[in-house]
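This is the structure, below, for whatever I ask next.
A single protein chain has been removed from this complex, and every other one stays in its place.
Now for chain A:
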């Protein structure tokens, strides 16, 4: 249509488009655009440019910005164009302005006036153009300028205007909810609009409103249900159909809304069951759009108050998705499964092999979605397998955004479900090693705390084992290059605290390693500080143990270097180390008792040990100390007396303006952050702080300081785990009960991953390899062994009725020794079309929705039965009007057919074929090819080609794709 009318553009414009179209590199394109900018700058400010020409310049400006260059020199001309009387020019002006300016741009103020004028226009297309601009350009401050007019337009006779006015109001709500809070009833009103387009648009703001406040819209449930019913029954005009599905985009939005309204509301949900069931039954699952509606139905079913029949139908849909060959459907299936397992966790097990296939798929998108699902279904029985998988994946990717995300997920799962401390430490090591700089510092402190506290209570032996294994693992890792700073801090702290505790390693060995670290990471002051303090501790422990300390020469030079450091912190640490080594055993023992990082420091807040000193000073005539609060009191009195506030405030301001100091925090009260499981109190450096307190005990430790130290850590251990795993008795019992599952898999997964290359995966169609079964067992097996037998026998019966496909048999044979896997593969083959009917006919012979009605209580049944009546009263004319428009629209749309409105899948593959053709063609003959590809409507294509050639643009070898039909 557009092309028949001629392009109507100048040679200059065509040349520009042609040259942009034919560039083959970004650099070349940039050159063209820069040249264009120069031309436009010159030409656009010439006087008396014809309007048509100006429109073309504006479009060229749009090109300049679209291709990534600044076109701000021409903004003002776009603004001017919005004043034009010609509709096309005006709308082009508005378009350019909305593309160029953000809502806070200075030029907007010049447009508000025009918008106001256009909103009053008699021509509804002008009003629509202005409303489009309103949605993009009006910000919080300018809302009042147009709001009254927009509200007036809600009742405009043209449905297109009402629709856009509703969206403008929606926009105002998004920008500033308070500005339209008194107008929200308009959305309810427009829901009953006679025009389906207006009604459909109104669902957008209503969805937002309901998301925020469900309860105020419960009364609309009946209306939504009746609208959805009418849509599903094809009462909307045919022009809303898309690939034989009636108004799918409206259906999807309605299902989203119902999903929100039905959360935890039995009654509201009850009125939805019938219509959702109908949609699931009727919807064509052979097209993408049909599946999109079905997916939304699953989401809705898993969000509203559960209904067994619908859940079963949803589960069937999910298995169809997962068995599809299309990755898109698998993805939707995995996502839907993640939603449904919130209500019925047992369904995940049915799909274990499909899930594992997705997990091992080379497609990153699918893999990540599957990790999302696994994250949701992690339990203590499968945490090891899942976290191992996550870490492997984390190591393999470069995308820092996702790496951070998955690292935090690993940490979260490990903290929540860790089966043993040893595993926890190993897992943390891996996370730190590969994503150390991306994880939260809190995680490091958590880890130190765990190692320090161990099992708590009476498991001293286990604690020291844990520490030894931590020390050992760190000593083996420490040599590796480029460890993340946070991880090194943990390593240094642990080595300092426990490096020599079990006697396996000598002090000189550990100190040597620490010096290496300090040397290798000489740019990182924090690591160096940790290393020096660790050295201090080790020497202190050596002296306490009565061994002779020989400081390594490298250590000596390190300390020397640090005592001249620019960092005062490092200097102090170095001097403290030196001072400490010169003290005698007893002093050191009280400064740095071994393994005391969890001990409480007793703080004498009254500083009673100074009493004699104070007494002595007083006797010698010193001024007595006046506590701060008393001092403030006297100031206040003075203040009242003096009456000269200004003069006084210079000195006394501080005391007036602030409140009296709060009473000191009780040290016995454990701070709130300790009880929360994710928040972590930073573990201070105990030895360092203790030292500063005791050595320089004359300095008063303030109340705030003492509460910050918070070394009273009793009662906070095992933050990272579930209680049952931390207490020794239950942890042993649970680990023995799960050993058969976990033990076997762990060994097998690791060994077979190494030994079996990719080909097992590729040939998986013919048999299920045992590795996968094991993985499945460990992922899904642990939870519900008792439930398995009855359900699997049930499934087998069902499967035999479905006549198992021949190609499935090998799978069953291989798998039959494994109970869990057995079940899944008796399911019917992944035939999307057949399966729908099969499942429904085989599952129940009765009408499921008859049964469903029986499940509802009587009052609800009547309400569901009386749907149509309610709808008739609530939205009286919606049906009638829809019916009218349907007939008219039908006649108008009869002549229209899309060249290839057939199967979607074919379309995609068709395109890919066409593209390969083209790439062959590029080297040989191109002009005839570009015609031959034109497809069904050859005449059109030829016309267009000749038109283009007349305009001076010929398909060249440069970029033949330009002429190719998008809908081949």
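We adopt the following convention: a residue touches a chain if its C-beta (ideal position, glycine included) is under 8 Å from a C-beta of that chain, and two chains touch if they have at least 3 such contacts; residues count from 1.
Operating definition for what follows: contacts and distances are computed from a predicted model.
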Undepicted complex member, UniProt protein name, chosen from "Sodium/hydrogen exchanger", "ALA-interacting subunit", "AP complex subunit sigma" or "Eukaryotic translation initiation factor 3 subunit F": "AP complex subunit sigma"
Options A:186, A:291 or A:536, residue touching the unrepresented chain: A:291
Residue in contact with the excluded chain [from A:77, A:164 or A:430]: A:164
Of A:174, A:396 or A:615, the one touching the omitted chain in the full complex: A:174
Absent chain, residues of chain A that touch it: 1-5, 7, 9, 14, 17, 20-21, 23-26, 29, 59, 62-63, 65-70, 86-89, 91-92, 95, 99, 102-103, 125, 128, 132, 135, 160, 163-164, 167, 170-171, 174, 197, 200-201, 204, 237, 239-240, 242-243, 247-250, 252, 256, 288-289, 291-293, 295-296, 327-328, 330-332, 362-366, 368, 401-402, 889, 892-893, 896, 898-899, 901, 904, 907-909, 911-912, 914-915, 918, 934-935, 937, 940-941, 944, 948, 953, 961-968
